[in-house]
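In this view, the complex is presented without one of its protein chains, the others remaining in place.
Lettered A, B and C in written order, each chain numbered from 1.
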Amino acid sequence: MIIVMKNQATEKQIEDVIHWIESVGYKAHPSIGVERTVIGAVGDNRDKEILKYAESLPGVEKTMPILKPYKLASRESHEGNTVVSVGSIKIGGPEFVVIAGPCAIESEEQLLESAYVAKKGGAQVLRGGAYKPRTSPYSFQGMEEEGLKILNQVSARTSLPTVTEVVNPADVNIVESYADMLQIGARNVQNFALLKEVGRSQKPVLLKRGMMTTIEELLMSAEYILSAGNSQVILCERGIRTFETATRNTLDLSAVPVLKSLTHLPVIVDPSHAAGHWRYVIPLSRAAVAVGADGLIVEVHPEPEKAVSDGMQSLKPEKFYQLMDELRAINTAMRH
Amino acid sequence: MIIVMKNQATEKQIEDVIHWIESVGYKAHPSIGVERTVIGAVGDNRDKEILKYAESLPGVEKTMPILKPYKLASRESHEGNTVVSVGSIKIGGPEFVVIAGPCAIESEEQLLESAYVAKKGGAQVLRGGAYKPRTSPYSFQGMEEEGLKILNQVSARTSLPTVTEVVNPADVNIVESYADMLQIGARNVQNFALLKEVGRSQKPVLLKRGMMTTIEELLMSAEYILSAGNSQVILCERGIRTFETATRNTLDLSAVPVLKSLTHLPVIVDPSHAAGHWRYVIPLSRAAVAVGADGLIVEVHPEPEKAVSDGMQSLKPEKFYQLMDELRAINTAMRH
Amino acid sequence: MIIVMKNQATEKQIEDVIHWIESVGYKAHPSIGVERTVIGAVGDNRDKEILKYAESLPGVEKTMPILKPYKLASRESHEGNTVVSVGSIKIGGPEFVVIAGPCAIESEEQLLESAYVAKKGGAQVLRGGAYKPRTSPYSFQGMEEEGLKILNQVSARTSLPTVTEVVNPADVNIVESYADMLQIGARNVQNFALLKEVGRSQKPVLLKRGMMTTIEELLMSAEYILSAGNSQVILCERGIRTFETATRNTLDLSAVPVLKSLTHLPVIVDPSHAAGHWRYVIPLSRAAVAVGADGLIVEVHPEPEKAVSDGMQSLKPEKFYQLMDELRAINTAMRH
Partner (left out) sequence: MIIVMKNQATEKQIEDVIHWIESVGYKAHPSIGVERTVIGAVGDNRDKEILKYAESLPGVEKTMPILKPYKLASRESHEGNTVVSVGSIKIGGPEFVVIAGPCAIESEEQLLESAYVAKKGGAQVLRGGAYKPRTSPYSFQGMEEEGLKILNQVSARTSLPTVTEVVNPADVNIVESYADMLQIGARNVQNFALLKEVGRSQKPVLLKRGMMTTIEELLMSAEYILSAGNSQVILCERGIRTFETATRNTLDLSAVPVLKSLTHLPVIVDPSHAAGHWRYVIPLSRAAVAVGADGLIVEVHPEPEKAVSDGMQSLKPEKFYQLMDELRAINTAMRH
């Protein structure tokens, strides 16, 4: 942490800050410049939160942290790329992986049909929600355990491994008994009770960035899972909230190369929730491959016009096949 | 819901949209204008989510909802002001109520001292966190049940009713057994599993707006609690996330009169978390009274320089007394 | 415009709104629903601003515009794609066009070297700023007319047409006498005096989206130029301001397909200013091709470490050649 003194700070104030730094267990390294005195606070503990209080001391202008607040998630602690296994599928390795399926599991028939579409198009993992976090208490909240059973059966019949969302720490056990990967949704990215619980799971975790979460905060949420003992975390960019309303959220594709430089964890993209409209899902998916993501999670529904949720952003089968063809072409171009 | 057709929409497309509206259970009221045909979809169900899919139909330009998505939270359903009782204190009535105390409960001594300061200054309710949602897994996570016991004892000794945060649905029972009001923090404003659980509680709920939550979404989160049977909800504006970084968040004081016009629920303001620095807490608190809030929740600590969390935004006792004096003066001016 | 009445609106209030609509020159079409009366205000003038006042009338809940506020810029008024000619280069047609060059013109030598790099890599248009809008009055403000002369000479020697920024309505004449296309920078996107002036020019205009501009506002700014008589407008997405600070701005690539569906004007992408760091320029440029942009404007500098401005986001020659190779591969994949 670096503490910048005001230009009019007195010697007494500088001394007081140095004493205070030492009183809370750090070493102080003052450096007197032309316009400002700057004091480094050096110590061996990453939790330097108390140092931030220095901004309240007389004569202090501001504090500036030097170290990143996450450790296990950083490239510094793990230089190679982490490859996460979801069933037999590997995410974060050389292959671009597509996760596809409906927003919500509505019936065995609907999920099975979706899975066949996903598989025929070339998707490697099946998605489908049984516990749905809905803005309105009057909206369909998911089939819960019955949905998980359907997911499990469809997975067995199609040999597609699965990912499904968990929203309550109390449900982690039951969800991990049915699914191959646990999803933490955007609204739960800072639900720390839930993060701790999936951190104790043996199953990999798909962690979605919240619409209000900075890249640093996303990595701190990953740090919760990693520090609880689960090293199998995949990050997912799904759009952030901005002033623009032409799309539901603003897909932040820059986050992909930024994350790739900061962390060793795989990074995938969800264009469906970001765009909110199937029309934009195909071009944004192409862009996700081109920007260097490790994969994609995309909503596909055999009959979007009858979907109980998110029909507007779900691709019809033929559109999904077109998408997969376009992705393969760009992917091939990028590998050469 | 109103469905606006494109200006080039064909008669066939208009007919198809009308058929589709009827196929999903609504009545269609088309109205042919000069530049556009507009179709109203009328029905008796508030969950018109499926109607949004109309935007995917050929010839449709956009859909526009007419009804607000919340019902129990709206002034329409309840014209007078709801007054919420926290112990013997009433929030939402004629009196301006101040809730004060430390961010985290650190020890009995610290909480007791804080409570005496709060009481001496004229605060009517004591705050203190036992379960702390922290961005970093390496930060202090709260004293948990031990902290709740201290809160309970200090409440008994000072006769101040209490509010404390709950972060896990599994903890609602234990928290409500010790505290007079349950707080849902900003990061959990769309933790629907938690909202449903506090909706079943007998204790009032202090629901904080998330830093990326719209006013409508905040009211939808309140609707979760109200529709689960708990009508004692207080809303709290605590700053939203914007591009400005001079303050930690941007306190949206406009939200107070907007909420007052939309809902019957009491609205209070948390200037401490919004500002992130005690220096700005006093002027923002004055503004909160002046803008018409029902109360304030503010962080006070006997020794902020030693606080385990949020020291920088906590007021020292003398600053808190000054704040309370200034609030009383403005409050008096406003009542005359 | 649709005017939604409150559910408790009286018949008298409804009548008053109808009278008011007629008093300001529109026809009123009331439609009485189950929960709300909705009144359409129909007329032949696009400037329905005064109708917005209806929100102030007793009993009115809200107003909702039906028509888009832009006309000439919309696909409705012009179904095919507009192709803009910059010298001999066509933007908006089948070819993907790259505009490259330094942020600021610093000397003839520097610009000439940049132009050779741009040309060798395959760029078709040369960029270079002579009037620089800088946040700080103490930063280099550009070589002004001397810079324009250099631009003109370098263009003649390399046969690359040119684009350069204009910041003052008084300079439009001189800038258009030297350059092939006029650029309106992000900070001037709502400088209406400047927009009107370039609207009277014979030269095409590259209009950058502001970092605070919605897609609709960008189209309204284009409408200023189009309605002043200049139909040669190219739109440019260059990043919007959000809460995320890991990149300088957040490149909104969704804006490309959204704009493509709303307008007939060409759309290009500026990844350099959005990212703020050359490291992210290559992946974001690949994404820009993949998402369907008509071209790219990118900063290239022979020696970025000595650049007077924006060195950090400028590509070195070898990186630029790598970028162009990658773009060609993706572009080819997309055309098949």
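Assume a residue touches a chain if its C-beta (ideal position, glycine included) is under 8 Å from a C-beta of that chain, and two chains touch if they have at least 3 such contacts.
All of these numbers come straight from a predicted model, not from anything done at the bench.
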#### Entry: Contacting the left-out chain in the complete assembly, out of C:Glu61, C:Glu76, C:Asp180 or C:Glu223
C:Glu223
### Message
Looking at the full complex, which residue from C:Glu22, C:Glu35 or C:Glu55 touches the chain that isn't shown here?
### Response
C:Glu55
### Message
So one chain is hidden, and I want to know which residue out of C:Lys12, C:Lys120 or C:Arg134 touches that hidden chain in the complete assembly.
### Response
C:Arg134
### Query
So that we can see where the missing chain sits, which residues of chain A does it touch?
2, 4, 6-8, 29, 31, 33-36, 38, 40, 42, 44, 64, 66-67, 76, 241-243, 245
### Task
Considering the whole complex rather than only what is displayed, give the residues of chain B touching the chain that is not shown.
212, 214-216, 240, 242-247, 250-258, 261, 274-275, 279-280, 283-284, 286-292, 326, 329-330, 332-334, 336
## Note on the structure
chain C positions in touch with the non-displayed chain are 20, 46-47, 49-50, 52-53, 55-57, 69, 133-139, 141, 167-170, 187-188, 190-193, 196, 210-212, 217, 220, 223-224, 227-228, 241, 277-278, 304-305, 307-309, 311-312
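Here, only the chains that are shown with their structure count from here on.
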### Message
Using only alpha carbons, which chain's centroid is the nearest to the whole structure's centroid?
### Response
A
### Task
Give the label of the chain whose average Cα location is farthest from that of chain C.
B
### Query
So if I superpose chain A on chain B by CA, what angle comes out, to the nearest 5°?
180
### Query
Just curious, how far off is chain C from chain A if you go by their C-alpha centres, in Å?
31
### Query
Any idea how many Å lie between the Cα centroids of chain B and chain C?
38
### Query
Considering chain C alone, which of its residues make contact with at least two other chains?
242-243, 245
